[in-house]
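All protein chains but one are shown at their positions in the complex.
All chains are identified by letter, namely A and B, in their written order; residue positions are counted from 1 within each chain.
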Amino acid sequence: MDATPAAPEIKEAERQIARIPLVLNRRNFSWLTERISGVVEQPAPRWWWVAFTITASAATFGLFCLGYQISTGVGTWGNNIPVGWAWDITNFVFWIGIGHAGTLISAILFLLHQKWRTSINRSAEAMTLFAVICAAIFPGVHVGRVWMAWYLAPVPNNWAIWPNFRSALVWDVFAVSTYFTVSVLFWYTGLIPDLATLRDRATTKIRKFLFGIFACGWRGSNRNWRHYEMAYLLLAGLSTPLVLSVHSVVSFDFATSILPTWHTTIFPPYFVAGAIFGGFAMVLTLLLPARAMFKLQDVITPQHIDKMAKIILLTGSFVGYAYMMEFFLAWYSGNSYERFAFWNRVFGPYWWYWWVGMLFCNCLSPQLFWFRWCRRNVYVVYFVCMCVNAGMWFERFIIIAGGLHRDFLPSSWGLFIPTWVDIWTYIGTLGIFTSLFLLFVRFLPMIAMSEVKTAVPEADPHYATPPGIQSISPRGKERI
Amino acid sequence: MMRTPAGHKVYAMAAEYPSAAALYEAAKHVRDAGFRRWDVYSPFPIHGMDEAMGLGKSWLSGWVLFGGVSGLLTAALVEFGPSWFLYRLNVHGKPWNFWTVPAFFPIMFELTVLFGAFASFFAMLGMNGLPRWYHPMFNWERFSRVTNDGFFLAIEARDPRFTESGVRELLEKSGGQHITIVHED
Partner (left out) sequence: MKVTKVGRAYPLSITQEHFSIEGRGLVREATLERYRADNDFAKKIPGEEERPHQLPSIYTHPPLDAPQQWGMTVDLNVCTGCSACVIACQSENNIPIVGKLQVAHGRAMHWIRIDRYYASRKPFDQDRGDWPEDPEIVHEPMMCQHCENAPCETVCPVNATVHSEDGLNVMAYNRCIGTRYCSNNCPFKVRRFNYFDYNQRPVGKKKIAGALSIYEEYFAPLTTKGAPDIIKMQKNPNVTVRMRGVMEKCTFCVQRIEEAKIAAHARAGASAETLIPRDSFTTACAQACPTEAIVFGDIKDPESRVSKMKKQDRNYRLLEYLNVNTRTSYLARIRNPNPKMPDAANIGVASLEEKVPE
């Protein structure tokens, strides 16, 4: 980079320590605007319609199942006594866990100055919102009397009874609704400059009107950016403890109870690590195809995938460690109920859930990411992510139904067998989730343009175009 | 109030700059020339621009502190009110007075964050005067690139130091291109 000729070995050392650019092929601001807005502005490709038809059909049938279950009774699911919670709460924890990666990427990585977050944070945040929507369905409809669920709100009913603020379920209501609200605010705050971009590029009246409304009159003024950046920083600062608290509070649903395998202080960090683990796997599950379909390889680069794979490796190892500690603590406690419950987890009726889900999918498969070629091979990455997605569902099922089905009194031991309603309700939420994501990539910029532009070298006010490198005109246009 | 020969009210004189670095340097010039009512426009926040413009820290954080504290107090009121005063219930043999507070921490925390986040969002809009449907800068055709790759600087006519020739000279000297008068309406 230096104008004076340097010795070849110094040049080589500089080349090696130079940071790999986050946006490849020296794409300029205009290229980013074109490519990212183009996804929204051009007509939907055929594969989009095919995918959307499939996911929307699944979502519709899932909604029918919810209607059937609400009108007929929770008995349409396989839940029973002792297994009062089964797929319903498993799905809830599964989805809410997935909904952690987005805010983690936008908030914690923001505070840690990880610029690579800029190309994935928008879609990860959107994914978070959709996952939380899917999650919120389950505690909503799993109750026996859905129409009375407003008793959970902090208002007295007609006999002046208030909710029980000591209950972890009320904490959950507050935690999940706060998390959703704050995530929406954070997401929308990030969207405002990009909505302004779409507004300024809009060619039809209706687009101009709608994007105009939602862009709030944003005009990129630095006096606005000053407050905006402070608001964004503070939202990140508020979201960081929030994202760590949400899954902690979800884990309190179990940790504050007295059941063996539930009653444990290791749960909050264990659940948070698991949530980040599963969340990143889902981000990659969605972004790897989206990146290929919309030709965004220069923005979501192998470096990004590599970094996310490393986070999956780290959190996956946390999770594996937590699994080990659970067994150790059960043994060390000397409590026969605890010891039995963990013995039963591995060798009881649900043994294969543990061997396949927890051991293989969650503990072993991410260990592949120790190897660079595995992190760089999108097929290996995708395989591991699918393993993690499945494994995290199994983990929650083992914790919930596995903990309930054999507790203190052997007289009440039982098994849980899912019905078709259980299965299709879950598939339905997968449909809702993917449908919402498909709608998102069609109608909103899936990459935060204003943020990813700050990762381009020219965004630095002290940047001087190095000699010998073609200065790319900001007017340069590239067709997609 | 300045008017153009055609009778339009003048909002500002504005210029476009080729890069973030150029805009940054120009901002320093304008700051040093002592202007108060002016602004720069860019597709993304430029690092260090606040100092280049001579702007201090944003006190939006004060609103957030206020929001957070009010959330904490709201939660304490909503939780202790019924449990301690309005309707005492013996739940799991747990105390109904102050000593039940560990069970109340999660909601206190959540409402602190919730109210703080609302404060942050609405203070951002309020302090920026948003949402607004209209702004004079939108009258300039070139300005639509501000959300793409354009870098602009505008000095408002309201500024006491504003003179057409002086500002034009300043903008030219700082490397501004496409210097123009922006109409108010």
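The rule is short, and it goes like this: a contact is a pair of C-beta atoms (placed from the backbone, for glycine too) under 8 Å apart; a residue touches a chain by one contact, two chains touch by 3 or more.
From a predicted model like this one, the values you see are computed outputs, not experimental measurements.
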Message: Given the contact rule set out at the top, which of the displayed chains would the hidden chain touch in the full complex?
response: A, B
Sole contact to the chain not displayed, among A:Val143, A:Val184 or A:Leu359: A:Val143
Field: Identified contact with the non-displayed chain, of A:Arg27, A:His100, A:Arg166 or A:Arg201
entry: A:Arg166
- prompt: Going by the touch rule given at the top, which residues of chain A touch the chain that is not shown?
  reply: 71-76, 78-85, 139, 142-146, 148-149, 151-152, 157, 159, 161-164, 166-170, 173, 253, 256-259, 331, 334-337, 339-340, 343, 347-349, 404, 407-415
In chain B, positions touching the absent partner: 88-96, 99-100, 103
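Please note the rule applied: only the chains that are shown with their structure count from here on.
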- line: Within their complex, chain A touches chain B through residues 28-30, 33, 154, 156, 160-162, 164-166, 170-171, 174-175, 178, 181-182, 185-186, 188-189, 193-194, 196-197, 199-201, 212-213, 216-231, 234-235, 238-239, 241-242, 245, 249, 252, 449-451, 453-454, 458-464, 474
Statement: In the complex, chain B touches chain A at residues 18-21, 23-25, 27, 39-50, 52-53, 55, 57-58, 60-61, 64, 68, 78-79, 82-83, 86-87, 89, 91-92, 94, 100, 103-104, 106-107, 109-111, 113-114, 116-118, 120-121, 123-125, 127-128, 130-135, 137-138, 143-150
